[in-house]
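All protein chains but one are shown in place.
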Amino acid sequence: MPVVETRNLTKVFKEGELGAVNDVNLATREGEFLVFLGPSGSGKTTLLRMIAGLEEPTAGEILIGGRVVNDLSPRERRSAMVFQSYALYPHLTVYKNIAFPLKAQNVKKELHKDKVEWAASLLGIGALLQRKPRELSGGERQRVALARAIVREPSVFLLDEPLSNLDAKLRASAREELELFHRRVGTTTIYVTHDQVEAMAMGDRVVVLDQGVVRQIGTPREVYDEPADTFVATFLGSPPMNLVEMGDFIIGFRPEHFRVAETIGDSPKVTFDLRVENVEYLGAEYVLSGSLAGRRLDGKKVIARLLLGQSFEIGTTHQFAVPEQHLKFFDRSAGKRIEPRTLEWQ
Amino acid sequence: MAVRRAKVKSTGAAQDPALGTAMFAPAALYIMLLIGVPFFLAMYYAFSDARIGNTDLHFVGLENFRSILQSPSFRSAVKNSIVFTLASQIIVIICSTILSIVLENKFRGRGVIRYLILLPWVAPIALGAIGWKWILDSIYSVITWVLVWLHVFKPYGAPMWLGEPHLAMASVILVHCWRLIPFSTVIMLAGQTAIPKEIPEAAAIDGAGFWRTLFQIKIPMMTSIISVAVLFGTIFTFTDMTVVYILTAGGPYDSTQTLPSLAFATGIQGSDLAAGAAISLFLVPVLVVIAYLMLRVAHRAEAT
Partner (left out) sequence: MAKKRLRKFSASMLHWFVLVVFTVLLAFPFYWMVITAFKQNLDLYTVENNPFIFNAKPTLEHLRLLLYETRYVRWLGNTVFVGALVVLITLVLAVPAAYALARLTGRWGQRLGIGIFLTYLVPPTLLFIPLSRVVSALGLQDTLWSLVLVYPSFTVPFSIWLLMGFFKAIPKELEDAAMVDGLTRFGAFVKMVIPISVSGILTVVIFTFTLVTQEFVYALTFISSESNQMVGVGIPIFLVRGDVYFWGSLMAACLITSLPIALLYNIFLDRFIAGFTVGAVK
């Protein structure tokens, strides 16, 4: 039985306009780390908030633990949430912050101490219990927020972009801590982010959202290697997948699969002529951008990522190729993924 | 484009003390002359025998203070000042907290309601007071009419709202509260909007209901702003003479006399400037305490 499930979930803020969330169907698996990924405005936070009970759906159902919870208040849903800003109670000590949910659920006072200390030790913040939030660093605050969330032993964790308030250096280590935490505790977690790197690194499965609609649900490998449409294809991966229109369909290939033709050897491949326009040396790799040359494709902009050892002069044209297995085909009108077609222009 | 070396230090602490002093000086001078000097003059007069119309001035030591402290009107005025101020503040804080909760979320007509609710504060003090004087008039009071209509009193059997000591005191307190509730509410509303939206949401998810969130989360977060509202309210009530002057002129039998209204009655109406000054000086200790508390609140707010 899935921990969290939504059926036809829709949220419309303004009548007559497209909803923030449109007809979303998904179901979590027990203990998984599920990521809601999408650009801002894609509805991922609204979706999370509806599951939490902070927004009322316009249509559809939300189920937690098999029960329809649409009419339940947040407190009755047995979920815990960590906000982007952590929302720690500034006038309470860390101890009291963590104890607050216990107090609110009328847990007996004698039990508070043990539970708070358990949660604190799980996150390594035992030494901070008497401090106030304003005295803590960003990373410490995140841990307090997590401790407060776990002290109730909820059935699902809801995390709303908890890493975006941290500076870049801290983000990587905080991310690792979150992953370890999830492995240790094993609670089903729903994690919202716009950062596709985070999604790929942390998620057991990723729900890709755009404009309130689910584009694809799959493991990181599935959404990266087998994108369901052009949106997913270009959202995952940086630099994004190259998309080239050909007649009534679109072909796509990732920059890292776009290499000098000779280096691919004998495996089936499709060749293109690339006129190099810009070369960026990034240390671990080169990023080449340029335009395809030759008949129908002339002028289309593409990007290639190549490893060390190659250098190209701007303005020169070289023969590049993509291994056939890495070539993706998309329908031109809706962008959906289609079966491979034969390319008639070669 | 000529590249010029900016004479500016980095944006952090660009200071120019000379210009700063020059721009600040006129206001500082003005304030010193019109507040500082009279303040010391008040003390000077309190130790003299100044009277209106008489330019002579002699030092009389503590004579004024001695006679004031012995006067029953003075003692009654001190008591009344304290009672009125405390009672009003308690009522105002409770009412404005309730009102600010009710006004928190947007709803249709909120602008109009806000206009109506602010009227008592915005209307000139004396005009609001005289409006109430009419409402509390001994014969034609609308309150009397309603109570007679409800058969609580017999016709002509209702009390005189401003004529009986305890009722008069209650009326003065009422008018003060009426004036201050809008002011306090506005301040509390500002304090409420300063609470980030996510905090009550977190409390809801943590399991707190409406009342728990209000008393354990929201109100504690607003303590510095509530303190500001209380401190200002205290000053406005304690140092006000207008409401008393218009409603009851201190009567009946000094039962509503307060320190400021007594100072006015003695000093201006009674022409005894020295005694009036001496009476008004008794406001100072309270002001000093309030100023100290305000600074503490400001300091604590800065620390967060």
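In this document, chain identifiers A and B correspond to the written order of the chains, with residue numbering beginning at 1 in each.
Going forward, contacts are C-beta pairs under 8 Å (C-beta built on N, C-alpha and C of every residue); 3 or more make two chains touch, one makes a residue touch a chain.
From a predicted model like this one, the values you see are computed outputs, not experimental measurements.
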item: Among B:60, B:86 or B:135, residue touching the chain not depicted; value: B:135
item: Given B:147, B:169, B:214 or B:290, the one touching the chain that is not displayed; value: B:290
item: Option from B:60, B:86, B:170 or B:190 whose C-beta touches the chain left out; value: B:190
item: Missing-partner contacts on subunit B, residue numbers; value: 4, 6-8, 11, 13-17, 19-24, 26-28, 30-31, 34-35, 37-39, 41-42, 44-45, 50, 52, 95, 98-99, 102-103, 111, 113-120, 122-132, 134-135, 137, 139-140, 142, 145, 155-156, 178, 181-182, 186, 189-190, 194, 210, 224-225, 228, 235, 239-242, 245-246, 259-260, 263-264, 267-268, 273, 276-277, 280-281, 283-284, 287, 290-291, 294-295, 298, 301-302
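Definition applied: only the chains that are shown with their structure count from here on.
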item: Footprint of subunit A on subunit B - complex, ascending; value: 196, 198-199, 201-209, 212, 216-217, 220-221, 223, 304
item: Sites on subunit A touched by subunit B in the complex; value: 52-54, 73-75, 79-81, 83-85, 87, 89-91, 100-101, 104-105, 134, 148, 152
